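With one protein chain withheld, the remaining protein chains of the complex are depicted in position.
Lettered A, B and C in written order, each chain numbered from 1.
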Amino acid sequence: MIIVLKRDATDAQIDHVVKKVKDLGLSVHLSKGSERSIIGAIGDEAVLTSTPLDAFPGVEKVMPILKPYKLVSRDFQKEDSVIDIKGVKVGGKQVQVISGPCSIENKSILLEVAKEVKKSGATLLRGGAFKPRTSPYDFQGLGEEGLKYLREVGDETGMPVVTELMDPRDIDLICRYADVIQIGARNMQNFRLLKEVGKTDKAILLKRGLSATIKEFLMSAEYIASMGNRNIILCERGIRTYETATRNTLDLSAIPVLRELCHLPIVVDPSHAVGRWDLVAPMAKAAIAAGADGLMIETHANPEEALCDGAQSLKPNKFDRLMGELRRVAEAVDRTL
Amino acid sequence: MIIVLKRDATDAQIDHVVKKVKDLGLSVHLSKGSERSIIGAIGDEAVLTSTPLDAFPGVEKVMPILKPYKLVSRDFQKEDSVIDIKGVKVGGKQVQVISGPCSIENKSILLEVAKEVKKSGATLLRGGAFKPRTSPYDFQGLGEEGLKYLREVGDETGMPVVTELMDPRDIDLICRYADVIQIGARNMQNFRLLKEVGKTDKAILLKRGLSATIKEFLMSAEYIASMGNRNIILCERGIRTYETATRNTLDLSAIPVLRELCHLPIVVDPSHAVGRWDLVAPMAKAAIAAGADGLMIETHANPEEALCDGAQSLKPNKFDRLMGELRRVAEAVDRTL
Amino acid sequence: MIIVLKRDATDAQIDHVVKKVKDLGLSVHLSKGSERSIIGAIGDEAVLTSTPLDAFPGVEKVMPILKPYKLVSRDFQKEDSVIDIKGVKVGGKQVQVISGPCSIENKSILLEVAKEVKKSGATLLRGGAFKPRTSPYDFQGLGEEGLKYLREVGDETGMPVVTELMDPRDIDLICRYADVIQIGARNMQNFRLLKEVGKTDKAILLKRGLSATIKEFLMSAEYIASMGNRNIILCERGIRTYETATRNTLDLSAIPVLRELCHLPIVVDPSHAVGRWDLVAPMAKAAIAAGADGLMIETHANPEEALCDGAQSLKPNKFDRLMGELRRVAEAVDRTL
Partner (left out) sequence: MIIVLKRDATDAQIDHVVKKVKDLGLSVHLSKGSERSIIGAIGDEAVLTSTPLDAFPGVEKVMPILKPYKLVSRDFQKEDSVIDIKGVKVGGKQVQVISGPCSIENKSILLEVAKEVKKSGATLLRGGAFKPRTSPYDFQGLGEEGLKYLREVGDETGMPVVTELMDPRDIDLICRYADVIQIGARNMQNFRLLKEVGKTDKAILLKRGLSATIKEFLMSAEYIASMGNRNIILCERGIRTYETATRNTLDLSAIPVLRELCHLPIVVDPSHAVGRWDLVAPMAKAAIAAGADGLMIETHANPEEALCDGAQSLKPNKFDRLMGELRRVAEAVDRTL
C-alpha cells in the first residue's frame, strides 16, 4: 500500500502514520520528496484496508497495490475454470447458450419453448419461479409450482436448469430443483445470499449489479468462493448509464477485462441489457466475438402474452435463425456452439 | 397510456394493437397524423404495464401517463406524513439527527458516543449489528450481541434506535431490539426484505440504491406500503456517477423532487455519500437548506480505530460544533434542530 | 406532442395551455380523464419545442412524439447512405479500417506505419496535427507541418487521409490537406465547428461525445446536414460511465440503435474507448459482429516512444494479425474487409 502525505504534513503526523503501519505488522519505506512524502507499507495489505489511514491527519490519499480478491483471481489460478453442469461445460471451447422464458407460466408453454430451443442448440434451460419485480403489483412468479415444472421440463428435454434464488429462506427448495442457481443483478451485493449459495456445491450464475464495478463484481464472486464453492459463472448483463435508448448499456469490454483478472467463465445476457428483442441478435453476436463463454437469451412461444419481459423475448423461429448466425461468429473466433 | 405507431405501421398492425388494448378493458382514442399515428389508451393503465405493447409489430414507443406508485404518492395523500418514533417526530418542523457509529463494537464505546451525540442534540441513535461489507474478509458485525448493546444504550440515553436488517430470517430478532429498521442501499430492491418489513409496524428507514432512479426508489417504498406499513422514511445517501473525487455523488435535488411526488419524510446521509469526514459538514448544511427532514451522520469516539467506515466518521467534538452550525441553517429555513 | 396536466389543474389553466397551442398554429385534442387530463397537440411539433409548456401552470409533463432530427433520420431516407471517399466506400458491404498514429510526429515514422497498415488492409490513414490534450503542458501537435506529412504519405501510399479539426479558424487549412475531417468527441457539441464543416463538401467523421445521448449525437449530425453537407460518418468511441477498469465504456448497442434511427454509416473506435492496446482486438471483433461499417484503430511503429496515446496503439505486426482475425468475423456476418 502506498500512503501519500500532504505537502504540509508534519513530522509528528508522519511518525503517527508510520507507527500505526508498523503496529499492524508491516514494514515501512519512507520516501521524503520535495513535493510530497510517501510511505510504502510492505506486507499483508489486507490488515490495512480496515484501518482508515486516509482519515489520519497529514494523509492525502491511500493507494492499494494488491487486489482485494484472491480465490477468484488469475494470481491464484492461472488456468481457466471450466464449470461442468451435468456434462454441459461452461468455460471450454464450446459457447453454451442458456435459453427459456423470463418467468415460468405453466408447464405446457415451458415444454414447448424448451423443445424448440433445445432443437436450435441451446444446452441449458432457464425459467424464473421467483421474480424480482420493480412493482409490487406485477406477477411475482409461481413459486414451487414453477420449480417443479422447470425440473420436469428439464428432465424431459435433457437440459440442466437455471433458476433464480431471491431469499436465503428458499435455498433448500431451490437446491432440490435447480442445477444452476442464479443470483440476480439486484442481489449481487446481497451478501447473505452469496454466503448461502457459497455453502452449496451447485453451479452459481452470478449477475453483475446494475452499477457494480468490475472489482465489486469480483468481490461478490469472492464471497461465494470464500465459503467453499468455486463453481461460479460470471454474467455481464448491462450496466446503468445516462443513455436511455437501451434499457442498460451492455459492457462487452468487461469480458476481456474479467478474463485477465479472473479465471472464471463469463457469459453475457443481451436480453436484459438491451430490453428489446430486435437488438438481441447483434449484441449476442458481438458478445461471442468479444470472447464470451456463453449467452443467456430469453425466448417465449408468444411474447405478446408473456407475463414478464415479453418485449425482450425472441420467438422460437427467430431464436433458431439467430443460433445459425451465432454459430458462424463462434467459428470465426475458433469456438463452437 | 400513449402508444406511438411507426411511420409505416399498417392498418392491420394498428387494429391488432387497438384490439389488444380493448380486450384489456380500456377504451381507445386513435389519432391518425401525417407523421405518426397515435393511440390513447384510457382507463386503468396498470393492466397495460405487464403487456409488452412496445414489442407489438408497428409500435414505435409506449409512453405511460400515470405514475406506477400509488400509496406513497402525493396524489394519494396531500399532507406530509409525520412518522412518530417514541415521540421523535420525523417529517415535522424539527430536523431530526440520527447519529452513532457505523458498526457496534462494544457497549462502552457505544455508550460514550451516544451520550455525547445526545448532548449535542441528536435524537436517534444508530449502530450496525449486521454489516453489508464488500469484502468477505472484513468485520461483519457483532450480530445479536450488538443489538443488545444498542438497545441498552438507547434505553439508558433515552434515544430510539436504528439498525439495519440484511436478511429476512433476522426480522423477528431485529424487531425485538430496534425502533427503526434500516434497509440499506444495496438492499433497496431486495423485494423479499421489503415485504417482510412491510408486515411489521416499525418505522422503516429506506435508503436509496446506488443507481436507483427516483421512480424506482418510490416503487420500493410502495412495496413496503402495499403490505400495510406506511411508517416509511426515505433516505438519500448519494448515487453512483462517473465522479470519483467523492465516494458517491450526493443528489440533493432528490429532496424537492421527492417532496413534490411523495408525502413521506426525507432524510439525508452525507457521511456515506462523500466518504470523508471533512466533507460531511458542508453537505449536512446543504441538505438542511435544500429541505431535508433529517440527517444521518456517523460519529465515532476514535475514528482511527473504527472497525468500519472510520474515514467518514466525526469525532464527538467535531459533531458538536457541526450541530451548532446546522441549527443556524435550520433556523434560516424556518426549521428547528 | 402530448401535454399531461396535473391532477388538480384548473379549467382556467387548461384553457390557457390550449389557447397557447392553438395560437402556435396547431390543433388540439383534449381528453379529460379521471386521473389526469391530456392535451394532444397535432401539427408541426417543432414550433412547440421552443415554448416552455412544461413550465405553464397546471402542466405536469410534456412528451414529444416526433424526433427532433430530420435530414439524418430513416424517416427522411430509407436506404443506407454510402460515403465515397476517393473510391473508398464507407457504409457498403466492405468494412473499412482507418488506421495510423494518434498524432503525426514526423514524416518517416508516419510513412513507415502507413505502408504497414496499408499492406495489412487498412484503407484510410489517420493522423492528428492538432491535438486536443487534457493538459496544456502536453504535446499539442505539429500543426500545418503535420498536415503536409499526412497528405504526402496519404498520396504516396494511395490512402485518403483523416484528420481532426479543432478550431473554425483552421477550416481552410484542413480542407487543403484532408479527405475526411474528424470532429472529436470533446467537440461534438461545438456547434460553430459543426456549421463550418457543414458548409464544406468533405466527408465528416463525427465522434460521439463522452456523455452524449444517441439523440444528441444525431442532433449534432443534423447540424452538419442542415448546412448542406450530408457526407457524415458517425463514430462510437466509448461513453463515460462509473466503470474505471476501461478508460470509457464502448457502447456497441449504439450500432443497431443508430442503424434503426438513421441512414448514415457507423464506425467504431475501440482504441480510445478502452485505452489499452491489449483490449482493442476483442472489441474490434465485437464491433464488426454488432454491425459496424468501419473501425478506427490506432497504430504506432514504436508505441513506447509515442508522443500521444501510446498505451492504446498497436504495433504493425499486432495490427496485421488482428486484421486477419477481423476478416474472419466480417465474413461470418456477410461483410468483407
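The rule we apply is simple: a contact is a pair of C-beta atoms (placed from the backbone, for glycine too) under 8 Å apart; a residue touches a chain by one contact, two chains touch by 3 or more.
Everything numeric here is computed off the predicted structure, so don't read it as measured data.
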Among shown chains, those touching the left-out chain: A, B, C
Touching the absent chain when the full complex is considered, from B:27, B:106 or B:244: B:244
Residue of B:274, B:307 or B:323 touching the missing chain in the full complex: B:274
Touch criterion as defined above, residue of C:28, C:63, C:82 or C:210 at the omitted chain: C:210
Chain not shown, touching residues in subunit C: 20, 46, 49-52, 54-56, 68, 132-139, 166-169, 186-187, 189-192, 195, 210-211, 216, 219, 222-223, 226-227, 240, 276-277, 303-304, 306-313
For subunit B, the residues touching the chain missing from this view: 211, 213-215, 239, 241-246, 249-257, 260, 273-274, 278-279, 282-283, 285-291, 325, 328-329, 331-333
Sites on subunit A contacted by the missing partner chain, in the whole complex: 2, 4, 7, 29, 31, 33, 35-36, 38, 40, 42, 63, 65-66, 75, 240-242, 244
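Everything that follows uses one rule, which is that only the chains that are shown with their structure count from here on.
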Copies subunit B and subunit C touch via same or different residues, half shared test: same
Computed distance of Cα centres, subunit C from subunit A, in Å: 31
Gap in Å, rounded to a whole number, between the CA centres of subunit C and subunit B: 38
Sites on subunit C at which at least two other chains make contact: 241-242, 244
